[in-house]
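What follows is a single structure, and I will ask about it in a moment.
Removed from the display is one protein chain of the complex; every other protein chain stays in position.
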Amino acid sequence: MTEVKMKLNGETRSASVPPETTLLKMLRESFNLTGAKLGCDVGDCGACTVLVDGMSVNACLMLANQVDGREVLTIEGLATVEYLHPVQEAFETFASLQCGFCGPGVIMSAKALLDENPDPTIPEIRDALSGNLCRCTGYTKMIEAIQDAARILRAKEHA
Amino acid sequence: MRGFKVVEARDANHAVALLAELAPSVKVLAGGTDLLVDFKHAPHAPEVVLDITRAEDLKGVSMTDAGLRIGALATHTDIMRSPLVRESLPALVDAAHTIGAVQTRNLGTLGGNLVTCVPSMDSGPTLVALEARVTVAGPGGRRELPLTEFFVGPRKTVLKPDELLVDIIIPKKNVGKPTDFLKFGLRKGQALALVNVASSLWVDPKKTFVEPRIALGAVAPTVIRAPEAEAYLEGKKITPEAMSEAGRIAAGEARPISDFRASAQYRRDLIAVLTRRTLENACARVQDVRPGGSK
Partner (left out) sequence: MNDKLRVTEKELTQEALRDPTEALRVPVVTPPVPYPIETLVPEVRQQTPAVGQRATRPDGRLHGLGQTRYIDDLTFPGMLHAKIKRAGIASALIKRIDTSEAEAMPGVMAVLTGREIPVNSFGPSLQDQPVLCDERVFHAGDGVAAVAAVTEQIALEALEKIKVEYEPLPAVLDPLEAMKDDAPKVHPPASNIYSHKIIKKGDLEKGFAESDHIFEARFSTQMVEHVPLEPHASIGMWDSNGRLTVYSSLGRITLGRTDIARTLRLPINRVHVVATIVGGNFGGKNEITQEPVVALLAKKTGRPVKAVYSRGEEFTSSTTRHPIIMDYKTGVSRDGRILARQVKLYLDGGAYCSWSETTLGKACILSPGPYNIENVEAEAFVIYTNKTVTGAMRGFGAPQVCFAYESHMDDIAKALGIDPLEIRLRNAFSEGSISPTGQVLHSVVVRESLERAAERYGWQESQS
């Protein structure tokens, strides 16, 4: 067994897992954080996207052990007690999700993008979402929502 | 995934020592974007996985006496963000940008891409066109060799089970050399290259090609150079006709296969077009950069 201690959604958490456990499996099974999904298990679909030290990664392609001592943010850590994250808010307003299975991954990718680039162009948003597959909605409403969230975040920044 | 043990290397030397101790039943783990995918489908897992991701000395991009050094553990994102690379060899940024998607680039490393050694690897052609060399460390010490000699065949390199790829060096004389990379896949994101091509060149005051280098990917067992096309261009005046002709020659030098993604003929056509375009784009970059990476 491997001991993994990390900052998970802002809190120090630890787990003891077999060494071959993926980050995704640990999040889902040891911490009950089922927002990140297993879609393809080989890094293609992006449904398992989470942020490690602020960078988006496929949780299915990391070993749990590799996040020891690092910061992990999952969809469950994005909203605060009182408020949704602007991306979550916008995804709701723009009805950017239908079945919703890809949603947590898409939203985490969008969050990583906006952290780095507060005013992304449409091609930049498309590029940022190219690792997230959606089979229902398509991407148009996601792109609109991300642009809207970006506007709100920028307005907050200036206020 | 099947069960295995994980050991962590503190640095390159520690990794080499661990490899010596554990080989051959050990596999090096970098970004895991090839290795873990393989493990999920493989009938056997190795006994031990050597996680090198915490070996800081294998990361980073720096300018050394020998040239531009890229650590084997530098991720594709690291390369895209490196001011040194952006300034002196933007084609490397373009090549890194075509790999998978953001999540894959945040994890996947340059070293992993070269060691996996699939013919369609997207970091290969640019490095080959820039005559990159690699450093390999093993129980007997370190050795340096040209990247083209590092590749042996599809999914095969010269690395022995107890050896580590340490870094990739672009020789000083080629830092700042105008270069261009183009990939053609069936989609923009998350698609393997049907063909990828990189060209590098200098231009002398008489507007002729100097040291043109053309590298082709996904059209032979490993990334290859196109020596006949290069020889044809050497000393020739830069004209659209010469660049088209070089593309045609390069297409003849490759050995593409037909598979479910594309026919050999389609791949040949792509080589001709992509070679011409990379030459044109590299020429257009001549104004941008000068030898040594200084503006």
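Every chain is named by a letter (A and B) in the order it is written, and numbering of its residues begins at 1.
We take it that contacts are C-beta pairs under 8 Å (C-beta built on N, C-alpha and C of every residue); 3 or more make two chains touch, one makes a residue touch a chain.
Nothing here was measured: the structure is a model prediction, and the numbers come from that model.
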Per the whole complex, from A:Pro19, A:Gly35 or A:Gly131 the residue touching the absent chain is A:Gly35
Missing-chain contact among A:Cys45, A:Met62 or A:Ala112 belongs to A:Cys45
Touching the unshown chain, chain A contributes residues 9-11, 28, 32-42, 45, 47, 73-95, 97-104, 107, 133-136, 148, 151-153, 156
Touch rule applied to chain B and the missing chain gives residues 1-3, 43
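The working rule: only the chains that are shown with their structure count from here on.
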CA centroids of chain A and chain B: separation to the nearest Å works out as 29
Listed in rising order, the residues of chain A that touch chain B in the complex are 2, 18-20, 22, 41-44, 46, 49, 55-58, 60-63, 65-66, 109, 112-113, 127-128, 130-132
Contacts from chain B onto chain A in the complex sit at residues 1-6, 8, 29, 31-33, 36-37, 39-40, 45, 49, 51, 53, 77, 100-104, 106-107, 188-190
